[in-house]
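All protein chains but one are shown at their positions in the complex.
Right, chain A next:
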Amino acid sequence: MIWEESIWTIKLAYTLFSIIGEFFVNNELSVNFRKESTLYQEVLQMGRFILKRVVYMVITLFIIASITFFLMKILPGSPLSAENKLSEEQQEIVLEKYGLNDPVPIQYVNYLAGLVQGDLGLSFHFDSTPVTDILANRVGPSAILGAESLIVGVILGVLLGLIAAIFHNGVLDFTSTIIAVLGTSIPSFVFAGLLQYVFAVQLGWFPVALWKGGLEYHVLPVIALMIFPMAISARFTRTEMLEVLGSDYITTARAKGVTQAGIVFKHGLRNALIPLITVIGPMAVSLITGTLVIEQIFAIPGIGEQFVNSVMVNDYPTIMGTTLFYSVLFVVIILIIDLLYGIIDPRIRLSGGEK
């Protein structure tokens, strides 16, 4: 059940991501992006491109912030419901303190004003710590966990996919396809549980949980988290590489006398990896949802664990702050991927989306 929900979250996130991505990729500036080819012009164009994109990002974030704000207001439940032991007066004091007695439009304006100054409000818990502080304290482990999983996963996945493509229809191809299928169809928390049981509880090679600095704490959660990006990249690389290897320009290269290694690495790899960049975005997004579960299982003090706890106790400012934080992450990832795409694919650099 949990898995089904997280699948839905991924799908939802993916759809949202695609819509935002579509919007960014198709705007007229990216089409004209780098029409001029002198270095100065390129830098100028690049600067303008980024600037314009940042403006769009701010608009997107504003919309997301507004939606989450009003959703929080509409949804049933109250931050105080978990603490019913408070007397009427005490509740009144708390509501006053957090500005929850003001009319909703005023609250909204205050909230936005705070946002502009980088203030996400105060948490309803943890002795009213500012949400930004909570996030700052928690971001480290999540970021490290996410980055490590993404990097390791993509690298291993690309290698796996390459091997599969080179030994097309051989035993290695078969093996790597099975790994890929398992990786995409088995949820990461199942792996997490399995790894925890076998390698921590039974064999005692790694700590069962927690996050105390040593690399040994990273191994199991990173493996659990990287399975999905690894499987996706492996499948993607295999398909793309096979297609590239069958293309006309590869025949041209072979007709020039290029060696098998040259065909795969000099001519094939770059062309096969370009499309992979488009799925790194959704993969990063899915990692964020993945951390929600994995951080719980391994008791890692990251944002994901915090987010789940905040949802449990209706800590609105923290929920909103975290959502906004994730949104910022999404749009920044999209921007980076678009820029990366332009650097790697010369066709995009010059002509935008059209082929």
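One rule holds in what follows: contacts are C-beta pairs under 8 Å (C-beta built on N, C-alpha and C of every residue); 3 or more make two chains touch, one makes a residue touch a chain; residues count from 1.
The rule we apply is simple: contacts and distances are computed from a predicted model.
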{"item": "Chain excluded from display, named as in UniProt, from \"Acetolactate synthase small subunit\", \"Oligopeptide transport system ATP-binding protein\", \"Pyruvate dehydrogenase E1 component alpha subunit\" or \"NAD-reducing hydrogenase subunit HoxU\"", "value": "\"Oligopeptide transport system ATP-binding protein\""}
{"item": "Residue of A:N271, A:T291, A:S310 or A:S327 in touch with the missing chain, whole complex considered", "value": "A:N271"}
{"item": "Touch with the omitted chain, as defined above, among A:S66, A:S128 or A:T252", "value": "A:T252"}
{"item": "Chain A, residues in touch with the chain not shown (by the definition above)", "value": "247-249, 251-260, 266-267, 270-271, 274, 344-347, 350-351"}
